[in-house]
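My structure is below; once you've seen it, I'll send some questions.
Missing here: one protein chain of the complex. Every other protein chain is in place.
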């Protein structure tokens, strides 16, 4: 690997453009060498603003480019499968924004393809694992200090969502983070999902089942509940509480930076969106990925974080969640045996 | 009513003795005139320590005593039905510690007997309604400030329970408070209950299903979840969060009175038991009951708080909860139509 | 003493009327038997609303009344000396709202008169000692848990003061509470006072030096600073932090009862006035005083709280404070040797 990692960013919409700015202005030891987008002008315009950066029109060509050391996928989900397989083919480490792919079968295909290659090249963008609060919570659990975790409570609230957001997307785009958090914190698979549909928010778009309350059971019988409410009008609030046999621990009671007293009231501000809440987590995720890629050659492992299996597992749980959303019943999660791969 | 209300306290175990001390040393306008207990010595010993107080051996005689203006029932649940009916018969206002009676049928019988009398004489000891935090939360909901409540999250944790506590008692003695809180805050009935049984606490007595997570649905489709965990070893923690269409509100993040910094850590103490957490609520409950009894004559209403119907409704929900504890399934709550009484 | 203590309340302005209501509706074992006010109608009107209560026109007659067991003084400060001496003369226990008297000499005279009598009859209304937060802070200090206290920081903020409030009253009426808190927490006398006069609040009445920052030094060299700011327009905020050799502890970060999330912000309400903040402290103060008076006969001590000496010491410190307000210099506190009395 060169001293300065040359990254191709595929997809420069909101998320991808954010990563381009991040790599350019905040990340040590890396630069954006290539950008690509199906809106060609957009990519070219962006490339022009970054020293040493080119726009490449074809994503597969960008992946194959010999002057690209690693790939960051921020393209739409349906293109992921093909692009991930191309990365594997060219032996390029890839950071893939969620989802891994858009369904369980293709996710499993990607898992298998990487397994056959024998190198860990694919990292999935579950950035919460890099958030300082989640990281400390995980450490606390692993320390044994609060005993074995028995129950986890999550809340995930957005002030608003785009107009086209539907009830299944609440599962696949929002709840998916609680799926990964559960697997990360408890170190085991989720075996069943039930989605409860409370009386819907009158201020939500017609037909949107919001809020939803998801119930997970895990392999060893732990219980997780997760309220997802994406049209609160309030702020971006993410909270997780782990209740263990010797104590409990909570993160995400956002207290803001400044505590203010004003006539009759006190308090602080809450993060308006995931960008403020998890901005630092994204920075850490990308810096650590860049660092891991650079040392990966020796070990065959080019990732420092959740991989293809985690993307597949999340897809399997969300598929069960979408089914439960329809039936209201508890749905078993169907996954292959990890040791079979 | 005389200027100083003469109260008979029936049952002077832990709870009753606490009420005797409260009325004697903290409540204005009332005194304990009579005490009764099936352990006669215990009642006589207590009576001797209070000026103007007598022990009466027979509870029904104590109720009928012409020098008793009102009754406080802290006797074991199985005796409540007979004692409540005696209070109605003699027209004596009565504060009845939960449960109203030990089953749904007898609870309904008491509701009907009081309805026939046409006077509201029976108050049930759901003290949380008098807690300053719950009262302010209720006010906030009623103000419309956080919009229509859609979801409620509760946690109810005890450090320990007596040795004979079984899984059904977690529903009937602990969860019953969340049942009443739900009905109080949301002003509607609970229509179904499901008890989820996570992997049990290894430090709990063998066979005790602890923790339990209860799910309530209400008439208009609101969702409530309540974690009840009675062997945490930690402290007495009671928390309720109401998530509304315009905002959310939480009570019970016990922060203690003093914020202390010590080597490496900061924090405060948590209430060790319900006595510290709800001591003030009990004081308020009894003072307001005493005040209400004194003015009751004019209105036929001698209570300022939850009444017999609330006791019946709680019994009906808990009965469904116990059934769900056995089956794991969602169980519909069976209640008569209130307008039929 | 009779079973129900018969109290004469002298002065039924805002403070006195509040005490009358408190004794009547919240305190066990006592009743208001006599009320007095220089506005005779006001006293008579109030008396008529309370069973068994009379208005007595002459305060000294009220004190002497054989059907009065104890006296609560809520009269203007300039009348205190004469009324306190009358209480001593008739051997009546008296709860005296601050100040003890209006100057250091007469305060000392009262201290000496009580000392000669050999009975502790006078309690001074420093209610903060009965506040649960201050009581726990005192316990924490006394436990040794945070080591020897070296520095204390206080803030005392009022939203507004009456129009006639002048700069010296900020010392004598507001800062006096921090004087007593300091003596209570640190268990020693204050030896010097300096008042710092920052740039004044533009929203305060012209000529009012507000805020003020007071610096106290104590006998053993501890340092206390107290910001007093009585025209904040915000709320009633009282905070005390004790910094010890092994840790620190803070009270008064008013967090309210409910934590609310609303668009963009979270927080709670702050107590609007001392009545909400210290209402419970007043209740406790009066209940414990009533209880102490009843058992006082045996011991000659009819008080449970700060006494005449504490009133005198506060007067001496405030006198030095007023002098410093004029000069800006540090002023030594002049007090007699306690053992000389």
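Think of it as A, B and C in the order they're written, each chain with its own count starting at 1.
Everything below uses one rule, namely that contacts are C-beta pairs under 8 Å (C-beta built on N, C-alpha and C of every residue); 3 or more make two chains touch, one makes a residue touch a chain.
Treat the numbers as computed from the prediction; the structure is a model and nothing was measured.
Enquirer: In the intact complex, which of the depicted chains does the undisplayed chain touch?
Expert: A, B, C
Enquirer: Considering the whole complex, which of B:77, B:205, B:233 or B:279 touches the chain not shown?
Expert: Looking across B:77, B:205, B:233 or B:279, the contact with the absent chain belongs to B:233.
Enquirer: Of A:114, A:133 or A:245, which residue touches the hidden chain?
Expert: A:133
Enquirer: I need the residue numbers on subunit A that touch the omitted chain, in ascending order.
Expert: Listed in rising order, the touching residues are 3-4, 23-29, 51-52, 132-133, 136-137, 140, 145-146, 246-251, 253, 255, 257-263, 280, 287, 291.
Enquirer: Under the stated touch rule, tell me which residues of subunit B contact the chain that is not displayed.
Expert: 159, 233-235, 237, 254-256, 261-270, 272
Enquirer: Take the complete complex as the reference. Which residues in subunit C touch the chain that isn't displayed?
Expert: Missing-chain contacts on subunit C: residues 147-148, 150-151, 153, 155, 157, 196, 198-203, 211, 213, 215, 220-223, 225, 227, 229, 232-234, 243, 245-248, 253.
Heads up, the rule we're going with is that only the chains that are shown with their structure count from here on.
Enquirer: Going by CA means, which chain is nearest the middle of everything shown?
Expert: It is chain B that sits nearest the middle.
Enquirer: Suppose each chain is reduced to the average of its Cα coordinates; what separation in Å results between subunit B and subunit C?
Expert: Measuring from centre to centre gives 37 Å for this pair.
Enquirer: For subunit A and subunit B, what's the span in angstrom between their mean Cα positions?
Expert: Taking the average C-alpha coordinate of subunit A and of subunit B, the gap between them is 44 Å.
Enquirer: If I count partner chains per residue in subunit A, which residues reach a count of at least 2?
Expert: 233-234
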